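Note that this complex is displayed minus one protein chain, with the remaining chains in position.
The first chain written gets the first letter, and so on, giving A and B; residue counts start at 1 in each chain.
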Amino acid sequence: MGYQVRLEVFEGPLDLLLHLIAKAKINIEDISISEITAQYMDYLSQMQALDIDIASEFMVMAATLLHIKSSKLLPKPVQQSEEQEPDPQQQLIERLKQYKKYKDAGEWLHERYMVYSNMYSKLPEEVVDTAEDVKFSNVTKQDIAQTMMALLDKKNTSQQSQTVVRNIKPEPISLHERINQLAALIVRRGKVLFSQLVSRKFSRLYVVVTFLALLEMVNRGWVAVQQSRPFSDIFIQRKGLKWKNSR
Amino acid sequence: MEEQQMMAIAEAILFIAGDPVPVRSIAEVLDIDVDAAQSLMEKMLEAYALQPRGLQLIRINDAYQLVTRPEYGEYIRKFTGATKEQPLSRACLETLAIIAYNQPVTKADIEQLRGVKCDHAIAVLLEKNLIREVGRLDAPGKPKLYGTTELFLKSFGLSDINDLPPLEQQQGS
Partner (left out) sequence: MEEQQMMAIAEAILFIAGDPVPVRSIAEVLDIDVDAAQSLMEKMLEAYALQPRGLQLIRINDAYQLVTRPEYGEYIRKFTGATKEQPLSRACLETLAIIAYNQPVTKADIEQLRGVKCDHAIAVLLEKNLIREVGRLDAPGKPKLYGTTELFLKSFGLSDINDLPPLEQQQGS
């Protein structure tokens, strides 16, 4: 990577315009279209110079600004009717005012989030009927397997239907990292289910990366995978020489 | 039953439940009517707020939950090893603000207000379960309508959606 240039990043053309207005220390109502347009174009050309992709929205706004500017220079056409088009400059001002409201509300939300995401709740207590004794005398290994399966099933369905509490953190994760993580897990466990690698607290991206990591590991001959039927869980097992002595 | 005792029972129940408990359930357990339970819980909420404690009572719509106070989050994370919640991006915050104040609202409405595409922000907010689809607009293409979730209320310390400050007030800055 070469040198880095800091260029302020804007959420869109409206955001950029608000920034220019704030810099000029004027009210939204008092914008001078020709000045703002010049500055706006200047910013776009800086972006171009830095080879930054300019989203089409920025270009559309540039066209709007130029249109307003040119229409101001031209003599006003003879008023044909009272119901003419609304003044584009006034429209733009309205949009900016609307946008600013939500931008400010977003800032308010940010402050709240930084406070209230610090609240923690606890897991429900398990209420068990202690009157009943634990007897494992007639429980078989099949029962254990069935219990585990039922748990995984329950988890899957609750995942589908659940609409509440789900905390997801951004996980910047590389394929390479994920392969290392999976390898570490498989050294420990020997075998694992795909569903166990991707609990519901993870994002779709994370699931995809995990799956790619798994494919790569299959490709390298590190693991064997089995899936009994389409969409069922994938059973993953250590395979090959890689794991010898690493236990 | 004495009020204080009822509060104690409610506290025990909230502790056992962990999750938000509907005021209806509290009324049932205490064998009082829902209105009485509601006012009991509001009193309890105030009492909690006044005490210098590690816990607080919050209301989310019609349910109450015991949670730790936000100011001690850092200590909780030290204890549990959890990582701090990442701040939301500005794109997400703006999109969320628009949805919160205008729900139910379509993607097109949001994009019109923000002046940029919002697919990514919407996807992130959906995944974080801060917003959800609440239906479809009866218009060509049947666009999806978005609204906020209970988790949104909780994450931003709001009891219900009317707790949001009026939009105009912010304009001062």
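As a working rule, a residue touches a chain if its C-beta (ideal position, glycine included) is under 8 Å from a C-beta of that chain, and two chains touch if they have at least 3 such contacts.
Note that the coordinates shown come from a computational prediction; the quantities given were computed from them, not determined experimentally.
Among B:I32, B:L45 or B:I76, the one in contact with the hidden chain is B:I76.
Note on the undisplayed chain: of the listed residues B:V23, B:L40, B:L66 or B:L151, the one touching it is B:L66. Even with one chain removed from view, chain A keeps its contact list with that chain: residues 120, 122-130, 132-136, 139-149, 151-152, 155, 158, 188-193, 196, 199, 226-229, 232-235.
By the touch criterion stated above, the residues of chain B touching the omitted chain are 4-5, 7-13, 15-17, 25, 28-30, 52-55, 66, 68-69, 72, 75-76, 78-81.
In the analysis below, only the chains that are shown with their structure count from here on.
Chain A and chain B have Cα centroids lying 20 Å from one another.
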